[in-house]
Structure formats: C-alpha cells, structure tokens
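A protein chain is absent from this complex, but the other protein chains hold their places.
Up next, subunit A:
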Amino acid sequence: MHKTHFWQGARTGLVVGLSTAPFGLLFGAVAVDGGVSPLEATMMSGIIFAGASQLVGVKLFGTDVPAWLVVLSVFAVNFRHILYSAALTPHLDDKNLTSKAGIFFFLTDPQFAEAMKQVDRTGRLETGWYLGVAAIIYLLWVLSSALGAVFGSLIGDPVALGVDVLLPVYFLGLVLGFRRRPLFGLVVPVSAAASIIAMHVVGSPWHVSLGALAGIVTALIAHRPPPAAAEREVR
C-alpha cells in the first residue's frame, strides 16, 4: 500500500464524506426519534455502513416486525451492491485476501462511483487510494451519525432545510460522472423509466434491482463485439 496514494484518496474521500455527512446527521436524528439509542444508531453506521438500508432498519425497529424480516429488508435494499462488487472485481489488482475483504466492506455507492471514475481516468485501481477514500467516508459517516443521534433534536424540519433534495441531487452527480462511458445515453433512460415503473407497480426497494437489470439487459442487447475480440483476464 502506497502512502501517497492513500492521501490522494483521502482528499477525494473528504469531498464525498462532507457531502454525505448531512445524511449521517439526518440518520442519527431519525434513528433516535424512532426509539433507537444513540449507541445503537452509531453501531448501525459502523457495522452496516449503508445509509438507505439503515433508515429502513430503523423504521422496522419501531414496529413488531420479527428480526429476520428486518435483516431481509436490509439485504433487499442493499442488493445492488452485488452488481457493484461484480463490476469492481476485474479492476482489483490486489491479490491479498485480507485487503480484498476490507475493500468490499467499504463498497458504498459513492465509493463505487469514485473507484470506477478513477479506473476511467487512470486505468487502474490502487488499494492505497481506494482505502484512503474509504477511510475518510467511513469516519465522517460514523461521526456524523453519532452527532445526529446525540444532537438530533436540534435539527429542524428536514424538508425546510432541503435535506430531501440533497440525496437525489448527490446521486445525480454520481450518474453524470459516467456520461462518457459507452451506451450511457441508452442505459440511463431505460433504467430511469424501468425504475419509475417498478417503483409504482412493485414498490421499493425492488425498483433499484429491476431498474438496474433493465439497463444492463439493454446494454447487453446493444452490445457489438469489438473488432479484435480481446478478452480481459481476471487478475
């Protein structure tokens, strides 16, 4: 692991971490408001480390839903990460099993987006750089959740503060980061339409998997074999 790479990654992670901190604060506040203790809210951020599913978990904690159903719901909301880890794998240089195990623990939405953009920019993915991004995002996520849990009652109405707009706008920025990839102009409208339809017909969180599947299948249909069908080896 290269120290310079780590600190370069940390700089990228700082921008991401500061952008996601409002959601950490919000999560902590919502969790405590729903009857979860501040320590539990912080544990959720440190152990689950997946914002949307944590909010779902907190909502279910407040009901009589059995434990296995809470776990299954969290799994369903996080199902998209299977696609992330599949897409990340061909770019992993690191053969060390321990660092691989760590790399995948930190595979959040922005982490994945930043890693893929780094691959697009430099053609490779340094473990040090990746962990630098991850460390800052993780620290700021856990810290902001804890602060939100303890001082959550000081946060005003989230809608008046515009917190509800932050998340879609943030993910919008992540999507735009891939606009130079082939088939972007085809995949995005298909996934968008499919996810909206699935949201209203099947419901959340299945709109994510179904919408993503529609976009990926579209890419497969549009796929044209390259002139020299050079297959890439898994490293």
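In this section, a contact is a pair of C-beta atoms (placed from the backbone, for glycine too) under 8 Å apart; a residue touches a chain by one contact, two chains touch by 3 or more; residues count from 1.
What we mean here is this: contacts and distances are computed from a predicted model.
A.B. asks: According to its UniProt record, what is the protein name of the omitted chain, chosen from "FeMo cofactor biosynthesis protein NifB", "3-isopropylmalate dehydratase large subunit", "Acyl carrier protein" or "AzlD family protein"?
C.D. replies: "AzlD family protein"
A.B. asks: One chain is left out of this view; which of A:6, A:27 or A:84 touches it in the full complex?
C.D. replies: A:84
A.B. asks: Residues of subunit A in contact with the chain that isn't shown?
C.D. replies: Touch with the absent chain occurs at residues 15, 18-19, 36-40, 43-44, 47-50, 53, 57, 61, 67, 70-72, 74-75, 78-90, 92, 100-101, 104-105, 107, 109, 112-113, 116, 159-160, 162, 164-179, 181-184, 187-188, 191-196, 199, 204, 207-208, 211-216, 218-220, 223, 225-226, 229-234.
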